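Only one protein chain is missing from this complex, and each of the others stays in its spot.
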Amino acid sequence: MTSAAPSDPSVETLEEVVIRFAGDSGDGMQLTGNQFTSTSAALGNDLATFPDYPAEIRAPAGSLFGVSGFQLRFSSKDIHTPGDAPDVLVAMNPAALKMNLPDLKPGGLLIVNTGNFNKSDLKKAKYDANPLDDEALAADYTLVKLDLNEATVQAVEGLGLTNKEALRCKNFLALGMLYWVYSRPLETTEKWIDKKFGAKPKFREANLKALRAGHTIGENSEIFQARFAVPPAKLEAGTYRNIMGNPAVAMGLVAGSSLCELPIFYGTYPITPASDILHYLSRYKNHGVITFQAEDEIAGICSAIGASFTGALGVTGTSGPGMALKSEALGLAVMTELPLVVVNVQRGGPSTGLPTKTEQADLLQSIWGRNGECPIPVLAAQSPGDCFWAAIEAVRMAVTYMTPVILLTDGYLANGAEPWKLPKLEELERIPVRFHTDPENYQPFSRDPVTLARPWAKPGTPGLEHRIGGLEKRDVTGNVDYDPLNHEKMVGLREQKVMGIADSYPATEVYGPERGKVLVLGWGSTYGAIRGAVERALDAGLPVAQCHVRNLWPLPKDLGEVLKRFDQVLIPEMNRGQLARVIRSEYLIEVESFPKVQGRPFTAVEILERVKTLLG
Amino acid sequence: MTSAAPSDPSVETLEEVVIRFAGDSGDGMQLTGNQFTSTSAALGNDLATFPDYPAEIRAPAGSLFGVSGFQLRFSSKDIHTPGDAPDVLVAMNPAALKMNLPDLKPGGLLIVNTGNFNKSDLKKAKYDANPLDDEALAADYTLVKLDLNEATVQAVEGLGLTNKEALRCKNFLALGMLYWVYSRPLETTEKWIDKKFGAKPKFREANLKALRAGHTIGENSEIFQARFAVPPAKLEAGTYRNIMGNPAVAMGLVAGSSLCELPIFYGTYPITPASDILHYLSRYKNHGVITFQAEDEIAGICSAIGASFTGALGVTGTSGPGMALKSEALGLAVMTELPLVVVNVQRGGPSTGLPTKTEQADLLQSIWGRNGECPIPVLAAQSPGDCFWAAIEAVRMAVTYMTPVILLTDGYLANGAEPWKLPKLEELERIPVRFHTDPENYQPFSRDPVTLARPWAKPGTPGLEHRIGGLEKRDVTGNVDYDPLNHEKMVGLREQKVMGIADSYPATEVYGPERGKVLVLGWGSTYGAIRGAVERALDAGLPVAQCHVRNLWPLPKDLGEVLKRFDQVLIPEMNRGQLARVIRSEYLIEVESFPKVQGRPFTAVEILERVKTLLG
Amino acid sequence: MTTVEAPSYKKADFVSDQEVRWCPGCGDYAILNAVQQTFAKLGVSKEKFVCVSGIGCSSRFPYYADTFGFHSIHGRAPAVATGIKVANPDLSVWIITGDGDALSIGGNHIIHAMRRNLDMNVLLFNNRIYGLTKGQYSPTSEINKKTPSSPFGSVDQPFNPIALALGSGATFVARSVDTQAAHLKGVLEAAHAHKGFSFVEILQNCVIYNNKAFEHITDKTIRHDRQVDLQAGKPMVYGKDLDKGLKILPDSIINCPPEEASTWRTDGPAGANAFRICQASESGEIPVPFGILRQVNRPVFETDLHLQIQATTQNLGQGTLENLLMEGETWQVS
Partner (left out) sequence: MTTVEAPSYKKADFVSDQEVRWCPGCGDYAILNAVQQTFAKLGVSKEKFVCVSGIGCSSRFPYYADTFGFHSIHGRAPAVATGIKVANPDLSVWIITGDGDALSIGGNHIIHAMRRNLDMNVLLFNNRIYGLTKGQYSPTSEINKKTPSSPFGSVDQPFNPIALALGSGATFVARSVDTQAAHLKGVLEAAHAHKGFSFVEILQNCVIYNNKAFEHITDKTIRHDRQVDLQAGKPMVYGKDLDKGLKILPDSIINCPPEEASTWRTDGPAGANAFRICQASESGEIPVPFGILRQVNRPVFETDLHLQIQATTQNLGQGTLENLLMEGETWQVS
């Protein structure tokens, strides 16, 4: 296939580009975005993506709330977020234009499909007049107006497609065009089309034709005044794949289970944006994964607790309201001291809130949202690929300390993608698990002197018959016990055990100078935006550093000391300052909370600006 | 009836006495304690009681875990707790002796029913030898050994009772005896027996005989070396009744509903120790109270939310695990901005924990235990009688600010009793509620400029048809809305509304000096023990004061300033330091947390000791 | 419901100003239309309607009906509705729910509402799939269904919603389908008229995730042979020309000539024939029952509850703040 080499003299080299595809839910924007991602990944770019689709399954065609977007940043450098304002906006209809234009960079490339700008389209998007008629548009942006509908219909002519079928191919036409502009080869997508439509030759042909037609339009017409290349990034050597947060969690869980040689039992109830974890895990049947779609979230977690009792690795996952529903059973897992991993893919709240949007507002609930003194370790993943590592870590904690563990991710991580370097098998450390089998002197609530974990004794083991449950139990024997001092002791032991997990953390790392004026402290998915901001600040010579906490509870023992090395601590969070609150109460230091609760992630620029303001 | 006047020359006057009745669950100790309480109340003593019974309905007779206790302190001074170590212990069987003797004051009066000290009784209590044979017992305490069984059987002879029936009366015999020792009249109890057993003359007669026989034993024999009187306390003038926390909550809710002229809908599910609120409310049918025993706690709160939607005062109540189950629906109440009162009678946790024991470990859950940013005001009652006032205050907040409100009490308040001065009707301030009725420009999420409350528009009101729900809504119109900035605005508005409630609080009060070395800061049921400790400290001239917060969220605006007037802040809590954590994060001040998690309340002495240690 | 004068409405009076956000072609549209038309006819003042839903595609219904509405949380609509109806029995309460909302997470609330027999109506939009969360199998999905959460086929036996309703003691149990508007409206009116809890299962097509799930019963060309419309007191006949009959035997229900058809009773002593016929397999000999499977009168929960309040108030006198406080033993300190 034709594919311009970056050395082509007419091609300008860029460090990176941010594209946003936006169209109607039916326009296939997610698909288009994913194809551009795969192609760029294969080309060696570093990447980050941010899909943003409507809550409705199929919103009415052309409506404002039915707009589906996919933002993608591809770069020749190491990047951490899908970018702030896009350089390029592809708007397939008026609604997409209206919802997305405000984000486009001044002077950015704006490609508009004029084929969908008739009166009724404009009305659905609540435009009084055709915005394309506004001369300011062409003045403010590099405007490319094209009737992609017409072009597509022509491209696939003769294949016997209905008009409607033909129009379905227009996203490939747009994609082909952008491949030309950014000097990407068509192969990856061609292969994909081959595979996907192999059984339906007519559609296979049509999509291929549309893709190539788009490319040709770029090449032959004089629509585009420039052509660009983004050379490969200097990524660490290794095998890479693209990964999103949810499948990374699923893979991490399976890897964790393999490392501790326990079968996974995943008991859950579908909920956006956590359902995909179930979907991925339910395909791993040949890894011995049991998935159980329960009648509700309570049954999901309770079945996982039951499975853990039998010696399986009980896992449950959910979002938003589903997490609230699990509160009671989390208490049971704490009291029975069984291993359990609970994945919470946070979404916009409170209540049903914004189901398809991202947020980090379940932190305090994770730490304290249960009746009684009910300590549970909490950790968070910081990027889509990191979800894999965080999941393994959660498994390790759960089985080593015989405790439920809450793993926080969020909608942004769940659906965002990045190239991810596959770990070498040797890098993965085994997680030793020893089931108790000796009936001699067996005591269900005796403890390991180091971890304070109680022994794990499976039903089916002769001589180890014992009873557990949610009532307070006697130290060592585990018999039900209402003695006041025993209760105090057990509350203390459960707390000590969880707080002791901090002994197993690696030292807290700081990116940037070891001490200075401002430390940007973050957790979870803000990692990329903070890193982007701190990189730029450091480039500008500012005395700024980043510290990103994986372990939210218990906090790392050296964190207080790290914080005190900086004059100010800035905490950007997609909530109203929850980590800030924990930090204040733990270390009694003033921090600068930077809350953002918009259902969308921080941009690096926002954080950089705030850092600059802080520096005065 | 015979009843020695306090002026009787052989009677020694005491300031106060702490008695504990302890026996088997079947021995009627709760009844005995309650009778002693009523009699002493009628005599004008100030009182506080602490019943402590087993988790089992009817534990096997004579077993250690089947011991039922009732401690009661009656005084001629204003008191706040049922006392620390008892002066008198009545032990009806070996198990009762074993479980309670360690608490008895050295030299205290120990009355033992020897009739239940045969071999099998001793075995059930896991005594190897008869403890009454141990001479140390008589040396350490003022020991009174009596065969109450025998005495009772004799007293009721001739009434045709079986032996078993006769023995049932022995608690009245014990009671009569103690009435003699403490110079109490028999009338109150006689009247009670009359009323209770009126329909069963045989039992009426038997109990009366036993009571009087007990009195006569005291009078005639030389068993008791001394007789005492505790003169009436100087209580504020007024009409009094004895009150426990749970009925006080029920009465407060009914009073609140009457003050705002709304019918109560109480949707709940039975759970110890909250069930009694349901039991009391379900008797108030003639006050228009609707009680709904739902299928579970979730249905309980959801039905109450539904009732609030229709313009009723929706209330729900629960304990421990039940509170955890309501987490999700609390979010719905926050999002829909409907009034709702949620009573949480805290009990020992985590999980099922210690269902019949007290604790204060649900504070952080109350403030933060929900998904998303989900602010709810939280307040706590500080004594059984105060439950009445706290419930009214919760109703006021809920309907004034259109918000769910969490009212915290605990097992200690729920079942403890104190004399309570009935409020005058004039003292009770009306709570104005205005339903929206005007369809003109009606907007479901417009706001009152002062309270930020949205209008309450009931179904059935023509022209106000509107929809609410758990999805994020547009400011003013309340339509479903996913706009980022609107979300941030709404999260902010909900927070502002709740934080604004602090504007309606009275100024924070300090008991003792306005500034000094140690401030003992408390909340909820620790009030009495702290007051007792601070009173004694002040009597001893120590620079100590008490501040007791009713409003846990939002905290009073002047609290930070109050705390800063003291060198040290001591926070005794029946948890692992939850208020301490909130105070630290709010005010960035070091506090001295004093946790006690034993399922039983603080004693004044414990707190006093700690204060002294702090003072060095 | 007491209505002074029957108000006259048009369907448009029940259309809200919110854009309908279901997928084009979704069966929910037809049901919405039928409900709006029915509401207009019932003679109930508009402001007395309350639609209560949980979460799901179907549960967005309240936004589109111009009545009071409560889009609550997943599975809890019957509980919210119970509070509404008990607090104000004068309202006409309609629960809108899906097979996931009602029978998965909300199963307990719905069976309890049925047993208590509140006078409200539930419309269960059964598309045998979780629509809103993108197509996982539901408790009514057929066994071996391949979905994102069961890529190799589900191993869950489905519920029969009608059987479950009967087992819970529901007093009105009916079935209809999105595409048969006249039938659906008839059932809705009967549900409204029934004093007690009305359970209506509506077969609903999800074009996106479970398209044509009911085609084998509802397709125009075959539906007369695959459905029997049960009507109280009428013979159990079906077929395009009502040329087929059903006969009830002690142990089974069999096909027979129309003349020999048994008479359908909705109020049999124990609902056993409804229980039997509702389990007629969808591919079996016997057609699938539509219409009213059961209707009996039983005491209505909120009525009894309020009668008890009235009686108690009559016996004890209206409670006042004063007698609230003075109740029980009191004493004076002066």
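In order of appearance the chains are A, B and C, and numbering begins at 1 in each one.
Assume a residue touches a chain if its C-beta (ideal position, glycine included) is under 8 Å from a C-beta of that chain, and two chains touch if they have at least 3 such contacts.
This is a predicted model, so every value here is computed, not measured.
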Quiz prompt | Neighbouring shown chains of the undisplayed chain, as defined at the top | solution = A, B, C
Quiz item: Just one of B:Leu278, B:Leu354, B:Val544 or B:Ile583 touches the chain that is missing; which is it?
Solution: B:Leu278
Self-check item: Contact residue for the chain not shown (choose from C:Phe14, C:Trp94 or C:Phe159)
Solution: C:Phe159
Self-check item: Residue among A:Val11, A:Leu159 or A:Leu235 touching the omitted chain
Solution: A:Leu235
Quiz item: Which positions on chain C touch the chain that was left off?
Solution: 104-108, 111-112, 115-117, 139, 143, 152-153, 155-160, 163-169, 248-252, 262, 265, 268-273, 275-276, 279, 298-299, 301, 304-305, 308, 311-312
Exercise. Over the whole complex, note the residues of chain B touching the chain we left out.
Key: 56-61, 63, 65, 269-272, 275, 278-279, 282-283, 285, 291, 293, 295-297, 321, 351-352
Practice problem: Touching the hidden chain in the full complex, which residues of chain A are there? Just list them. | Solution: 38, 41-42, 44, 232, 235-242, 251, 254-255, 258-259, 263, 265, 267, 284-288, 290, 292, 294-296, 298-299, 302-312, 314, 328-329, 331-332, 336, 421-423, 425, 428, 458-471, 479-480
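We adopt the following convention: only the chains that are shown with their structure count from here on.
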Practice problem: Just give me the whole-number Å value for how far the CA centre of chain A lies from that of chain B. | Solution: 47
Exercise. List the centre-to-centre spacing of chain A and chain C in whole Å, with centres computed as mean CA coordinates.
Key: 39
Quiz item: When the C-alpha atoms of chain B and chain C are each averaged to a single point, how far apart are the two points in Å?
Solution: 44
Quiz prompt | Junction residues of chain B, two or more chains touched | solution = 328, 331-332, 336, 469-471
Self-check item: Residues of chain C whose C-beta touches two or more other chains
Solution: 55, 73
